[in-house]
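The excerpt is restricted to a subset of chains, each kept in its original location.
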Amino acid sequence: MSDLAVESTDERVKNVSLISRLMKRPELGALAGLALVTIFFAFTADPKMFSLAGFLNFMTPASQLGILAIGAALLMIGGEFDLSVGSMVAFTGLIFGAAMVTFELPLYAAIIVTFMVAAAMGAVNGQIVIRTGLPSFIVTLAFLFILRGLSLVGLKAATGGSTQLRGVREKVEGSWIADFFSGEAFTPLFYWLAENGLVDTFKSGKPKVDGIPVEIIWFTLLAGVATWILLRSRFGSWIFASGGDSSAASNSGVPVRRVKMYLFMFTACCAALVAILTVMDAGSTDARRGFQKEFEAIIAAVIGGSLLTGGYGSAIGAFFGSIIFGMVLIGLSYTNIDQDWYLVFLGSMLLLAVLFNNMIRKRVTGER
Amino acid sequence: MSTPIVEMKNIEKHFGSVIALAGVSFSVMPGEVHCLLGDNGAGKSTFIKTMSGVHKPSTGEIFVDGKKQAFDSPRDAMNAGIATVHQDLAMIPLMSITRNFWLGHEPTKNFGPLKYYDLKKANAVTMEEMAKMGIRLREPDQAVGTLSGGERQTVAIARAVYFGAKVLILDEPTSALGVRQTSNVLATMDKVRKKGVGVVFISHNVRHAMAVGDRFTVLNRGKTLGTAKKGEITAEELQDLMAGGQELASLEASLGGTV
Amino acid sequence: TDIIVVSHGQANDPFWSVVKNGVDKAAKDSGVNVSYRAPETFDMVAMSQLIDAAIVQEPDGIVVSIPDGDALGPSITKAVEAGIPVISMNSGSNVAAKLGALLHVGQGEFDAGKAAGAKLAKMGGDTGICVNHEVGNVALDQRCEGFAAGFGGNVTVVPTGNDPAEVEAKIKAALESNEDIDTIMALGASLVGEPAVAAVEAVGLSGSVNIATFDLSPGFLKAVSEGKAAFAVDQQQFLQGYLPVIFLALNAEYGLIPGGNVPSGPNLITAEKASQVVELSAKGIR
């Protein structure tokens, strides 16, 4: 999938430019869509959208979505869905919040517990799908409802009647582990830059941007790791094979069930990561967190070129897909377009982005 | 040489109301080519699928090196040294030739979390093994789904030969192959047998079977008609058995003999 | 005695969970058997079917919210015709009597928005945004309209989804691309009010932008008490759950019923009151 060397002496092969060979990769197609959307906003939006502050502003929701989208993409490539991801964000948010506030666990323990619960729930999803052979759509859908419901019941139990659990920020203060999961990274650097007039500052002298939100870093790292796994590890090959044709893969000796199990667990852990990041940022959690995120994660993965039918896609594609989605979602606020047209705009931009990407890909690779 | 590598006893296999195998026994010795022959729908593929862990038999026993064993998955059978070319080839169309070739046996470099898929080596070996079978690939990156029928079949065979440790099962391996590729495959079977590997060879071509077979078992409607050693049976007799004892349509003289 | 409550808000909506807590308390206090039902999303068709299901059970009273009198009218009339006493709450003050409800407990959405708008205008605002996180929910539209009417100045509606990160980013975007904005009207405390406070802080405008919200959340109240936000419009929805159930219970037992509507709000919570309310809010009572 990566070796571009050709036996150049074969008369049965035309010479084709490097660019058209690259465009065959699913993720690079999504770049065309991203370019289109960027150009659109460059013309219509307030220039502040592309200032450093503006960039980080739309990258933050894009990153939170993107972490889920990478999980969704891997699972989709492996031939399954997880519709319970959004509810999982709420549920693991509850677990994390309750561990910190109600049970007063130290931060590191709360984080471990949260990931363990997520992995266990992912394993349950996976086991049911694998053992019964039911479509993952319907199984994880049931958990979409169940986990959402349990979050409500749990929150009310933990707070004595409210649907919002507060006070996480107070518990976290001072822990060095917290810096990995909340706030901004590289803050001293930005202060230094500000002092030297290299980045914009407020009147107070405080830099407008005082660091890179940690979710952006997590998101980028995760995209890198997932890409490495998909393209460079044997497990990656097994993911593609399991999704491409699970009985052929199993007949070739791929442990398809194990692969799918791990993917369900990974997806759930992505949801837990988003839960931890958002709960620490907001200092609270509530019963509606992550609402419909499963849906948006799948959208981002599909914009990024993953196939719903499995066996094809990429993590980098999901990375770009999430950025496209985040940009379109937030971008409208920087334009003068009447806000009532918001949904029409969102839908049209998505459609244009994928159509454009598709058109460019076909043009470049000469496929029809 | 007296214990078979794999022995199957009284295998039955039912699919719902369909009885595909009604009690079949069969064995493979080291260093022999055992041909499994029979009419369409006789149950050959179903039988070798129970042998390679794809299906669980409804009743019956499997012995590997004399020890009773149950395969829960194809991976189990592979670990027992059985490599199979299925009639439907078991390939992932969207994946590259190399990745299909190595699927389940990926070569890795380094260790621990740094262990990665050694694609360079994988590509080189794939090109070379395919060339041995008479197929010159354009590039090892081509998706298997876009290969020609014979090219695809060759990938499956080359893979099984490369990884076949003790038993190699070939379900109609030459059906889509050109003359040159066919003769390569038959020669390969001969070479592999000489290394002591047991080969199960399914074919509808009597001439191919006679050319390489040491023993011949004929299935008919889910049952064994019997097993013969090389030399005990003529091509014409074998052909009669394979057709289930029914007459062949009459055709021009040139086809009168063995089809 | 059996009483059924049918509302348009979900049990996991922070606002409606308080209503439900009121219902549960009333059930305990008056010893009647109450069930609370709501459709999964804002859905008038589904809600009318839930009212029909309630009628089939012939309870001693039905409590409903009426965001759309046309859509729910036939079902409510059917209940009344079947001889079941009906009290409306939260939305529907203008149609309740016409449909045969005994009385209404709630706040007028438009009027509440207008009151909040007037107060924000008095605090010095002249360019505001009204952040609507549930576009198409008529009650929320009415609030923005009321806000615009009371505020008098320049008002734009910013539609968002209900993800806090998205809401925060959108408010930041709005603030950055229009530096005149000095007022933010949020229509829900935890979903919009809290992210709005965070957004204002992040763009360095703390102190120069007034933030107000409908409804309460502990987080937002804390911001109010710390001076980061102006006020919250409380409609004391606990009462909207509690009172109708008590009234119907008494009605079933003694035939008693108050003579008119009960306005449960609006009640503006500013910095002075906020710290008292916070604890109750954290328990789902305010």
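Each chain gets a letter, A, B and C, in the order it is written, and its residues are counted from 1.
Just so we're on the same page, contacts are C-beta pairs under 8 Å (C-beta built on N, C-alpha and C of every residue); 3 or more make two chains touch, one makes a residue touch a chain.
What you see is a predicted model, and the numbers here were worked out from it, not measured in a lab.
J.: Only one copy of each chain type is drawn here, so tell me how many of each the full complex in this file actually has.
T.: Listing the labels with their copy numbers over the full complex gives A x2, B x2, C x1.
In this section, only the chains that are shown with their structure count from here on.
J.: State which chains count as neighbours of subunit A and simultaneously of subunit C.
T.: The shared contacts of subunit A and subunit C amount to nothing, since no chain touches both.
J.: Name the most central chain, where centre means the mean of Cα atoms.
T.: Located nearest the centre of all protein C-alpha atoms is chain A.
J.: If you take the mean of the Cα atoms for each chain, which one ends up farthest from subunit A?
T.: The most remote chain is B.
J.: Cα centroid separation between subunit B and subunit C, in whole Å?
T.: 71
J.: Taking each chain's centre as the mean of its CA atoms, how far is subunit A from subunit B in angstrom?
T.: 44
J.: Residues of subunit C that touch two or more other chains: which are they?
T.: Residues of subunit C touching two or more partner chains: there are none.
J.: Can you tell me which positions in subunit A touch subunit B when the two form their complex?
T.: Against subunit B, the touching part of subunit A is residues 1-7, 10, 12-13, 228, 232-234, 236-238, 240-241, 244-245, 247-255, 311-312.
J.: What residues on subunit A touch subunit C, complex-wise?
T.: 45-46, 48-49, 53-54, 57-58, 60-61, 64, 148, 151-152, 156, 159-164, 166, 202, 204, 206, 208, 278, 282-284, 286-293, 329-331, 333-334, 339-340, 342-343
J.: Which subunit C residues qualify as touching subunit A in the complex?
T.: Residues 11-14, 17, 21, 135, 156-159, 161-166, 168-170, 172-174, 176-177, 190-191, 194-195, 198, 203-204, 217-219, 281-285 of subunit C touch subunit A in their complex.
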